[in-house]
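Here the complex is missing a single protein chain, while all its other protein chains stay put.
Up next, subunit A:
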């Protein structure tokens, strides 16, 4: 029996599935928004704003779900500061969860500041706050939000790999898998939110979604092929394996086909693809998390 089968489940369960789903979207949304903000046309910056808004709301929700999942939620701040010295926990950088907690904090913070700045720049907020989105400060804040976002979207899978649990600790491919799937989900959500507001950005998001889906598919295939045969049999030859297949079919292959043939369902093609990507992303996380917890 593989060594990972002598361990106990942390029982992260449904809280974690939901949090991983939201975290993937929030992190990748910030990264996509930062790309648009820093390298896109100035006219399209208002679309980046949606990305930062998704990242802000998503990181708040992620933080809430993570706190609720703690057995001692009132001690949530122990994740950020050592309770005895009040030093920041990132001093223990080799503990993935400490890095993740700080990445989430920074992702939420930088996304929020950029969002406020952009809403003040050309929007409803007082123009005195527009400095947050202008000049060097605006560039730095957007870049930091993007970096924290990429880190957070990929960190979730690395956190799983850095365990001794079946499947999670048996493959190094979970980080890139959840990152790619996070990018696909965030592109899909932004497509749904910003439909028809900028045809050029919609096209760009569609291509990014398709590229992320292709990477997701490739990684799933490599993961399945390189997994120890016993681990595959014991963890995935059950309902969770079926779930994984459904997630790949429904959330990756069908949307890829729809992105390839954008007129297949008329005006409904892109929204359908986007919804399927989001559903598939959730199912993928269910399969990856719950299968190991059940083993």
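Convention: a residue touches a chain if its C-beta (ideal position, glycine included) is under 8 Å from a C-beta of that chain, and two chains touch if they have at least 3 such contacts; residues count from 1.
Just so it is clear, contacts and distances are computed from a predicted model.
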Among "Branched-chain amino acid ABC transporter permease", "Electron transfer flavoprotein subunit beta", "Ferredoxin" or "4Fe-4S dicluster domain-containing protein", the omitted chain is listed in UniProt as "4Fe-4S dicluster domain-containing protein"
Listed residues A:17, A:30, A:115 or A:158, member touching the removed chain: A:158
Footprint of the hidden chain on subunit A, which residues? 1, 3-4, 6-12, 31-32, 35-36, 39-41, 69-73, 75-76, 78-79, 82-84, 89, 92, 94-98, 100-101, 150, 154-155, 157-159, 161-165, 168-169, 172-176, 179-180, 183, 200, 203-204, 207-208, 211-212, 215, 219
